[in-house]
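Next up is a structure, given as structure tokens.
Omission of a single protein chain aside, the complex is shown with its protein chains in their original locations.
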Amino acid sequence: MVVRLQQAAFDFGAEANTFAAGRRDAGAIVTFTGITRDLNRGGLDRMEIEHYPGMTERALQAIESEARARWALADCLIIHRFGTMAPGDPIMMVATAARHRAEAFAAAEFLMDYLKSRAPFWKKEVTATGESWVESQDTDEAALKRW
Amino acid sequence: MVVRLQQAAFDFGAEANTFAAGRRDAGAIVTFTGITRDLNRGGLDRMEIEHYPGMTERALQAIESEARARWALADCLIIHRFGTMAPGDPIMMVATAARHRAEAFAAAEFLMDYLKSRAPFWKKEVTATGESWVESQDTDEAALKRW
Amino acid sequence: MIDVLYFAWVRERIGLPKERVETDAATVADLVEELKAREERYAAAFADLSSLRVAVDQDLTEFDAPLDGAREVAFFPPMTGG
Partner (left out) sequence: MIDVLYFAWVRERIGLPKERVETDAATVADLVEELKAREERYAAAFADLSSLRVAVDQDLTEFDAPLDGAREVAFFPPMTGG
């Protein structure tokens, strides 16, 4: 039931533990975290994430509400960073808690699919030789069709 | 690439962080953890998990190898406990790391489906009024058919 | 008067993140035509609408959406969060 948009780094494991703590009602917890990838094997200096203040919060809240309407979730968490990330840094995470694993998995995948294509974030990779905006994938748009 | 069968409790968040640490090659990390549920709302004293020493390790290794054969995973982790767990305790976890989220999610769900129905563990719930073996769900057997 | 916002490479191509625009455009597409007529950098940014997305008052919409009463229009490439 928490959506957090922040510039600061976060501790994925600590957040996962806080989310799972004392959760006696829901046996299944799924997390996803996206790590800043260095696809150029050492060439990535940093990733810059731009977002649309105001709309971003609205979009994340809407995605979270939709997930809660579709599945019986005991709890739900979205954290997404903006600003500058180093290679290996967590960019974002989602977590879902439900009684059964099928719901927890489905809701986490749904959150990710919508977050990828419907929340106003844009990634730019900065290397020693230049910078380039990450292009969206056709598969991301296609992934929305299954819901 | 790790399979751990243990009696001791484990720290889900710490394990998730260790798994994700410095993973610059694979941007997508999925975890699942199963928590000891208290379905009787305070009535559960403890859960006992029995297993088949020897076969359990073989089964977990086989499930992990099969997941790695089916998906291009950068890494894979299975931890499963046996013995006595208190309500709220993590029972087990799986984690998968891949370049893309679709692979990480699919492999984690596959690991869970096979682990549920093909690894020799049996749960018994102990309450103030007695004890009973947890019954397997038809949905668990059905879940295997999709792979 | 309407606030027009640009993000990512649209912002870079046009050279500013936000501007106030005096317009009577009925739809987003009409507004785009007005902007393209202004200067080459706008024409370049809006050359291929299929590579752009638009939000009106912070809701994603289509280029044929009406603008009546809108306070804020934003143009940007497909999102790449997550």
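In order of appearance the chains are A, B and C, and numbering begins at 1 in each one.
What we mean here is this: a residue touches a chain if its C-beta (ideal position, glycine included) is under 8 Å from a C-beta of that chain, and two chains touch if they have at least 3 such contacts.
Quick caveat: nothing in here was measured; it's all calculated off a predicted structure.
Novice: Based on the whole assembly, the unshown chain contacts which displayed chains?
Specialist: Those shown chains that the absent chain touches are B.
Novice: Among the options B:3, B:26 or B:49, which residue touches the chain absent from this view?
Specialist: Checking the options B:3, B:26 or B:49, the one contacting the hidden chain is B:49.
Novice: Which one, B:46, B:68 or B:118, makes contact with the chain that was left out?
Specialist: Of all options in B:46, B:68 or B:118, contact with the hidden chain holds for B:118.
Novice: Could you tell which one of B:9, B:72, B:86 or B:134 touches the chain left off the display?
Specialist: B:134
Novice: Of the residues in chain B, which ones touch the absent chain?
Specialist: Within chain B, the residues that touch the unshown chain are 34, 49-52, 54-55, 58, 80, 91-92, 112, 115-124, 133-136, 141.
Just so it is clear, only the chains that are shown with their structure count from here on.
Novice: Please report how many Å separate the Cα centroid of chain A from that of chain B, as a whole number.
Specialist: 23
Novice: Determine the centre-to-centre distance between chain B and chain C, using the mean Cα coordinates as centres, and give it in whole Å.
Specialist: 48
Novice: With chain centres taken as the means of their Cα atoms, state the distance from chain A to chain C in Å.
Specialist: Their C-alpha centroids are separated by 26 Å.
Novice: Scan chain A for residues touching two or more other chains and write them down.
Specialist: In chain A, the residues touching two or more other chains are 34, 112.
Novice: When you check chain C against every other chain, which residues touch at least two of them?
Specialist: Each of 82 in chain C touches at least two other chains.
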